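As you look at this complex, bear in mind that one protein chain is not there, while each of the others sits in place.
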Amino acid sequence: MPADIAFAMLGVMTIGGALVAVGAGNLYRAVLGLMLCLVGMAGLFLLQRADFLAVAQVLIYVGGVAVLIVFAVILTEREGEPLAAAVNPRMVPAALILGAGLTAVLVSVLWRSTPAESPVADVTARTLAEALLNRYLVPFEAVSLLLLAALVGALLIAKEKES
Amino acid sequence: MGETLFLDLKDFALAVAAALLPGGLLASVSALISAGAVLVVAPVTMMFLTWVERKGVGRFQDRYGPNRVGPFGVLQPIADGIKMILKEDIIPDGSDRLLHNIMPVLAAAPVFLLFLVLPFGRGMVAADLNVGVLFFLCISSMQSPMIISAGLGARSKYSVLGSMRAVVQVLSYEIPMVIVIVAVVMTAGSMSTSEIVAAQVRDGWFVLTPWGAFGFIVFLIAATAEANRSPFDMSEAESELVAGFHTEYSGFKFALFQMAEFLSAFASAGLAATLFLGGWQGPGFLPSWAWFGAKALGVYFVLVWFRATLPRFRIDQLLALAWKFLFPLSLLVVVAAAAWYFMPLLPALVTNLVLLVGGYGLLSSWILSEFIRMNAPRAVPDAR
Partner (left out) sequence: MLPADPRAVIAIAAVLAVLAMAVPLVFAKLVSPRNPGREKQRPYECGVVEAGDSWKQVRIQYYMYALVFLVFDVEVLFLYPWAVAFKEAGLIGLAEMFVFIGLLVVAWAYALKHRALEWE
């Protein structure tokens, strides 16, 4: 019962945040809405007993990505109204297509999955480690390479803009 | 009496609740008591800390510090609190009223959650998550978006600059801090704070090993910087940025930012005591929670000492310290901790010293010489 209340509150927080992020006319409000949505999702993870995922979500997305977005907002040079969100007429069809695709994926996943008979064991950091170091070793090391590539690419682009 | 004082109090409160309420609510009441206790203890601690800080810095500077309100000025924080509440709340023209009103609350509230995962004594951790340490880190990382929103919401040049600096500093020092904690988690085999203390009861305090000693130093420096405390208080350098990101916040809003700052510094001191100094562990003549309090206050006193002694860093020096000096040291600490576990005592000791003293000494002196060489001809960088 308390879990249901928490789920409802977190759901409202997540969806409300997402709506603000998409619909706000003020760019900074949109960023705040995004943060609210991300924190709400972390709360939902916590509710599902995926502690590590919840903590990682806040650490990376709220502490890292959100700050990066804020910096990007400040860094961009603006004409006239400083924080007006850009409106692009192609946004609506793009949103519709993406939304339809996502819904299709979600429905197909729900369709195929069967409800678990026994409660699923918690995904702890230990089980994650076993998976990462044995079965998913190659993807795991590839993540490191990928991040290296991301860093190199990002620095190249940033340096180019600067000069 | 003593050791289980607080646990007994909680049991008593639970027994009262059990008599009055239906049984189904008891688990919620138990959680409410744990959360409530932390929320009551934290502001009281904060009041005490402001007094310790002002008295301590006063003594360091050869003056008395607060000494008018109550004996030794201990009631000064209460007088301050009343004054803060009665001050006018000025919202400057052109500032974002929504941000200006909610950001002080959102900056101060997460700080309370930091205390949930600290083990205040034997069996006295409010929320014993199995990712306790990471929970602490993630809550403290939530501060950077709050700081920058507060600074941008005020629309003053000082607050914008101050918040940018504060955030860059917090981000930079978070990396070495997080890496150093990896070494502790490795050795304890768990991220739960209570198990990290238990591992130190078993194996001895981590600060007594070479990797632990270096790790403690890195952690302490990073924690000082994360809390935006002197000598890392670039973000609110009074002589150039007035008060940094909270320049335009007055009255109770200012008090909330101060509270966030003091409490996160104290929480970091508590985490340092938990991770490296054996937490609540100590000889039996004092109860475990008293040991924890003494250690955390001891670390906090060192932070006050830093503040009274060291001059402020320049921003390029501050960022260089994090990225060029603490980052490699923290990685070496992880490697040394691995060596400490896999080798017998003597070779482990030798390897640790070679890595941390020899290896890091050479590396850092090379980096330092490069840093000096690159920075030699230039004057002070412009503040933008």
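Order as written gives the chain letters A and B; numbering starts at 1 within each chain.
The rule is short, and it goes like this: a contact is a pair of C-beta atoms (placed from the backbone, for glycine too) under 8 Å apart; a residue touches a chain by one contact, two chains touch by 3 or more.
Just so you know, these numbers come straight off a predicted model, no measurement behind them.
**Q** Considering the whole complex, which of B:57, B:75 or B:91 touches the chain not shown?
**A** In the full complex, the listed residue that touches the missing chain is B:91.
**Q** Can you list, in ascending order, the subunit A residues touching the missing chain?
**A** The list for subunit A reads 2, 6, 43, 46-47, 49, 52, 56, 59-60, 63-65, 67-68, 71-72, 74-77, 82, 124-126, 128-130, 132-133, 137, 140-141, 143-145, 147-148, 150-152, 154-155, 158-159, 161-162.
**Q** In the full complex, which bits of subunit B touch the chain not displayed? Write them out.
**A** 7, 10-11, 14, 26-28, 30-36, 38-39, 43, 84-95, 101, 104-106, 108-110, 112-113, 116, 123, 126-129, 134, 152, 154-161, 164, 167-168, 171-172, 174-175, 178-179, 182-183, 185-186, 189-191, 242, 247-248, 251-253, 256, 315-316, 319-320, 323-324, 327-328, 331, 334-335, 338, 341-342, 374, 381, 384
Convention: only the chains that are shown with their structure count from here on.
**Q** When the C-alpha atoms of subunit A and subunit B are each averaged to a single point, how far apart are the two points in Å?
**A** Once rounded, the distance between the two centres reads 27 Å.
**Q** Which of the residues in subunit B end up touching subunit A in this complex?
**A** 28, 96, 98-99, 129-131, 134-135, 137-139, 141-142, 144-145, 148-149, 152, 160, 164, 167, 171, 174, 191
**Q** Using the touch definition up top, name the residues of subunit A that touch subunit B in the complex.
**A** Touch list, subunit A to subunit B: 2, 28-29, 32, 35, 39, 51-52, 55-56, 58-59, 62-64, 66-67, 70-71, 74, 124-125.
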